[in-house]
Every structure is written in structure tokens, then in C-alpha cells.
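Please see the structure below; I have some questions.
What follows is part of the complex, with its chains left where they were.
Chain IDs A, B, C and D follow the sequence of writing; residue 1 opens each chain.
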Amino acid sequence: MLDLLLQANRLKVMPRTGWMIRGIVHPESVAAHSYGVAFLSLILAQAVDEPLDRARLLTIALLHDLPESHITDIPYPALRFIAPAAKRTAELNALNEILRAFPFGAEYRELWLDFEDRRTPEGRLVHDADRLEVLLQAFVYERSTGNRQLKEFWDSTSESYFEYPASRQLFAVLRQQREEEMTR
Amino acid sequence: MLDLLLQANRLKVMPRTGWMIRGIVHPESVAAHSYGVAFLSLILAQAVDEPLDRARLLTIALLHDLPESHITDIPYPALRFIAPAAKRTAELNALNEILRAFPFGAEYRELWLDFEDRRTPEGRLVHDADRLEVLLQAFVYERSTGNRQLKEFWDSTSESYFEYPASRQLFAVLRQQREEEMTR
Amino acid sequence: MLDLLLQANRLKVMPRTGWMIRGIVHPESVAAHSYGVAFLSLILAQAVDEPLDRARLLTIALLHDLPESHITDIPYPALRFIAPAAKRTAELNALNEILRAFPFGAEYRELWLDFEDRRTPEGRLVHDADRLEVLLQAFVYERSTGNRQLKEFWDSTSESYFEYPASRQLFAVLRQQREEEMTR
Amino acid sequence: MLDLLLQANRLKVMPRTGWMIRGIVHPESVAAHSYGVAFLSLILAQAVDEPLDRARLLTIALLHDLPESHITDIPYPALRFIAPAAKRTAELNALNEILRAFPFGAEYRELWLDFEDRRTPEGRLVHDADRLEVLLQAFVYERSTGNRQLKEFWDSTSESYFEYPASRQLFAVLRQQREEEMTR
């Protein structure tokens, strides 16, 4: 169990590379982002009408970036050089090794795939939350650092990205507040 | 909802002061620690025989440091100068303000108090996990920075601190591995 | 004496939390701020007509944040959740412990209270300098980081805050230069 | 040409992940490492009897990590989860895109492959220098940070790794000085 915890602990020193390549100095760690996704999933779920399994929801959020403790956070623009199947296989291989000693390994792998493939309502909501958390952080960096290179996160996201009306509504509010502050 | 998310987002820039006052440069954030506690609670729960409500468990873990988004992380040694009631009142006041607009505010306050007062099995397990996460991080810092001032975390913790046998067992394994590596 | 010096040395690793919660990465330490306040008091005193005890003035400046070496720098907005008396008591308790072994302890406590309560011309001038140093640093951060969240420091300060005409004049010059640069 | 320079400029913000996952805080950038490899190649070449093309040598050194400006520095232990061919293909794809607009693109790709496959004396020497630079940096980190997790770099390298006698000699001197300092 200690090995598993030390492995997850590495997420605290993994920088989120999407910020890094755009010049954000000492950006948040993957662990801090994972916290953000889990918290955002928790709150967002309160605004969803559909019944949700909160235990499943939060477990998915806590697991969704675990393979990055081995693979690191390969930034999105790099993925056009790597076959998507190669990345998915690498992450599954890493997850298999991390969890191979545990009886709950199979369950966790299934939860990770739920997020990746948006299989269930919970996987879909964490997928929405993952994107909303990026935009929230982009807004926070834009107003605290003067970085001009985060605009593309906004340009590349539209309401249709999100599965839940609650996500779309939060996205709209966030985008509006960002526009108001940035043009002031 | 956006205000609540921006408030929790502040935990990403709050340093854990216990490391800071002992000379750890750029220590983990409160958000990264909260991720660690939530993940550790999840894994630790797998080793607990007692039935546990995993949704409650993880929600407590995600909420337990939320008041620090206002109050900051006042380090443990400072508490001998502040009346314990004063700190608890301040944190409750902060939590009340953070949650005042939400129907789920009362539920979350109750979960926070569960952690503080170790009221239920879930609150008690997160309490164990919170301490184990500190020790895990102390070990990681000791082997990666050569800091000699973290010894007191080990000296001030004994097995009797923990409520669950699974916690005591993890503590014993962690302490042993730390001793082996540090005396090598 | 070594214990006292090690205690003050901690101010070098304490971040100023007012900057931190507004997203300034790796903000100045409390020690650096204390240097700024002492230097600003020294220079400001040159522009004050009233006779001043320079030794008293600089000693107050060097001592005014010493309790934060135990308590840390609790940010201003957090104070609405903590009874003012509780904070003052905590800081006095910390100061008492720091100075308890020294014959000059009573004198230093009196100097600290002078700053807190603006009792003498010297305490009042350091109080002015403390605020001016914050505004000077806000200006420096605004022009070097593009942070948009420091505006409230300017909005919440008017000339009437300051006791000395020299302080008011420096504030006016600083505010004007900031406005010129920020609207360019 | 500006796009190419901005792309290479990204290496300044890419951390070397091998240090990062072992807990080195704010490790060197890939650009700083590339400087080290180029400088070490230059000096090492002075001790090689074989005739070498210095222009080719230094160009290989400056190019050898260029694909990481897109792909990031995937740490060595992660490569057991990724098919080697997949990584090589990704890096070649990235290099092709970076260089596609330039008449010298084909030459540079050939130089990059020379390093990867150790095809010519120059490619082999940079390959030696790349490893020696890692060990030099490991030694510098060990004596300046107290990190205990870099030992595996030494354990996993033997003289047979290196192609040139000059490299083996430098490795022996470096290993000896490291052992002397670390056991003192």
C-alpha cells in the first residue's frame, strides 16, 4: 500500500504542462488540479437533476490522472505526434502496474476507463468537471499573471463540449465574468 | 457557484506552513495535501473491515481544509498562542460565509465538524488519513531534501494516535521504511 | 540569544499572504517587507518636521512583525472571521514567549504596542510607513506581473489614512505615478 | 524562422523530469541541460584522439533534445509503458513539423538520428556526453540538496556504457570524487 501512496504522491511534483509551455511560472501540480476536479465534481453534482453515485463520482475524479504519476502530463498539443492508441495503451499499462497488487485494481481500472470513454453519468460529469477546472484555472492565471497565451483555451471550448446543462451554465457564467474582467 | 469554486481554488496557492517554517523551499500547497488526504482515505478504507460510506468519507476529505482558503494554514506550533476555541470559531465563521448561499451548506458544515470532532467512522478515518499523509510527505521531503528538522513529526506520533488498526499498520510500515532509508 | 535570532530568521521564509491569495507567485517574505518598512521609515522621517527619535523609530520598524515568526502572516481579509482581540492576544503571547528571557523584553513589548496603538510620533510614523510600503510593493508587482487583483489596495486607501503630511505627499506621488504607468 | 526559434525557446521552461520525480525542487531546464551537453561535448572532444568534425558534433548536441519542445521530457522509467517505436515515431513526427519549412531540415533530421542510433563518431560522442552530463548534474544535486534518490543513476551506469576511452576516464574521475565527497 505504501508503494501505491508514494506513487500517487508524485502527482504533487508533476507540473501541469499546458500552463508551463505557455509560460506560467511554477504552475499548479497535477495533484492540485486533481483536487480541483474532485471538488468541482462534488459541487457540480449538486446542480445536476439526474441521480448520481457520489462515491463513484469522487473516486473517478481522484483516479483520473493517476497514470500521469508515471507517464507525466504530456500536453495536449503534443498528442498530434503520438498515436492516440499509443497514449491510451501507455496509461493503461502504467495503471495496471500501479494497481496490480490490489484486489480493487480491476474496479479502479474500470473507473478510469469510465472517465476516458464517458461511459456512465459519473464518468461524464467528471469529464465536464475536468474541462471546467482548466477554464477556471485559466481565468485565475489570466487575472493574476497577465499571460496572453491562454486565450486559446476559451477559443477552443464551446457549450457543446459539455454533457450536462449544469456544466454549460457554469461555463457560460465563467466565460462572462472572464470577459468582463479582461476587458476592463 | 463560481465564487465558491474560486474560493476553493485559493488552496492551490496556500503553502502548508508546517513545512515552510522548517525550511522546505516551495512546499506543497494545501490543495495538493487535500488531494493526498482524499486519495489516502480512499485506499485506507479498502483495508478497513468496518462498513464505511465512501461518499461521506471522500466529501469530508475534500472539505476538511476548506476554511483555510480564508484563514490560511496556521502552523500547529502557533496554536499554543491562540485559544483553541478562537481558531475553531474563526474556521466555522469562514465556512459559514463560504457556504451560506447553498442549500447543501448545513450538510457540509456537519461533515466538517465530523472531521474536527471525529464523530463518525468516516470522520475518524479521514482524521487518521490526515496524519498519515503528513508523515508520508515528511518521509518524501526527508529523502529528497536532506532536511533535518522533520524528525519531530515522527517523535510526536505514536500508534495510539490512530483510531483504525489499518492506520496503525500503515504507520508502522511507513516508519520502518523511513528508518531504514535514513540510517543507510 | 541564538534562539531569538533563529526565531526572527523565520521571517525570511514567511510569505506575505496578502500577495499570495491574489496570485502573486513566490511573493516577498515578511523579512523583506520589514526591511522595506524600516528603510521607508528612515527616509520618510527625513521629511517630517516634528522631532523624532530615530533609534526608537527603527527599532519599532524592525520589531513590528516579529510575532508573525510564530503566528504567520494572517491576511487582512481573514480578520473578519477572527475576533480582533483574539489576534492581538495571540501576537502578544507569541511576543512574550520570544522575549521572555531578555531584560529588554518589556521595552520591546512596549514598542510593539506603540506601533499597534499608534501611541507616539514614532509608532505613528512606522504605521504610515507600513501602509506606504504595501502600496509601493503593489505598484512594483502591478508593473512587473500584470496582476489585476491589487487594485483594491488603492481603492481602500485614501489620504486620510495617514497621520503625517509627508506620508500623504508620498502617497499622492506614488498613486499618480502608478496611474500614469498603468493607463499607458 | 521566428517560429522555429520560439519552439526551441520552449526548452527553457521544460523541466528535466528525471530530477523532478525524485524530488529535486525546480530542477534545471532542458535548455540548460542541452547547454551542458554541448559544452561537455566540446571539452570531451579535446581528449579524443580520433579526428572529429566539431561543427557536426556541436550541431548534434544543440539539436538532440529539440523534439522535447513539443513532446516534453518523458522520464526514462516511463518508457517501459510506451513502445520504444512509439516514442521514436512521436519525436520524429515533432522534428519533421518543426523543420518542415527549412531547406536544412533533412540534414538536421539526419543529425538527430545520428545521435539516436550512434551512427558516426560525432553522434557517439554526444551520446557519451549526454550521459556524463546527467551524472555531473546528479553529483551537483547530491552535494547541494541532500537528495538520497539519485543513487540509482550511479548504480545503473558502468564504464561499458561509454564508447570513448576519454568518456570512461571522465566517468571514473567523476564517480571517485562523488564517492569521496558523499562518504565524508
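The rule is simple: a contact is a pair of C-beta atoms (placed from the backbone, for glycine too) under 8 Å apart; a residue touches a chain by one contact, two chains touch by 3 or more.
This structure is a prediction, so every number in the text was calculated from the model and none was measured.
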item: Number of identical chains in the entire complex, 4 depicted; value: 6
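The rule we apply is simple: only the chains that are shown with their structure count from here on.
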item: Centroid comparison with chain D (C-alpha atoms), farthest chain; value: C
item: Inter-chain centre distance, chain A versus chain D - centres from mean C-alpha coordinates, in Å; value: 31
item: Separation of chain A from chain C, taking each centre as the mean of its C-alpha atoms, in whole Å; value: 40
item: In chain C, residues with contacts to at least two other chains; value: 23, 26
item: Arrangement of touching chains [line / ring / star / complete / other]; value: other
item: Those chain pairs that satisfy the touch definition; value: A-B, A-C, A-D, B-C, B-D
item: Residues of chain B touching chain C in the complex; value: 10, 13-15, 17, 20-21, 23, 26, 70-75, 77-78, 80-83, 86, 89-91, 93-94, 97
item: Contact footprint of chain C on chain A as seen in their complex; value: 25-26, 140-141, 143-147, 181, 184
item: Interfacial residue positions of chain A with respect to chain B in the complex; value: 1-2, 4-6, 8-9, 11-12, 26, 28-29, 31-32, 34-36, 38-40, 42-43, 46-47, 53-55, 58-59, 62, 102-104, 136-137, 140, 170, 173-174, 177
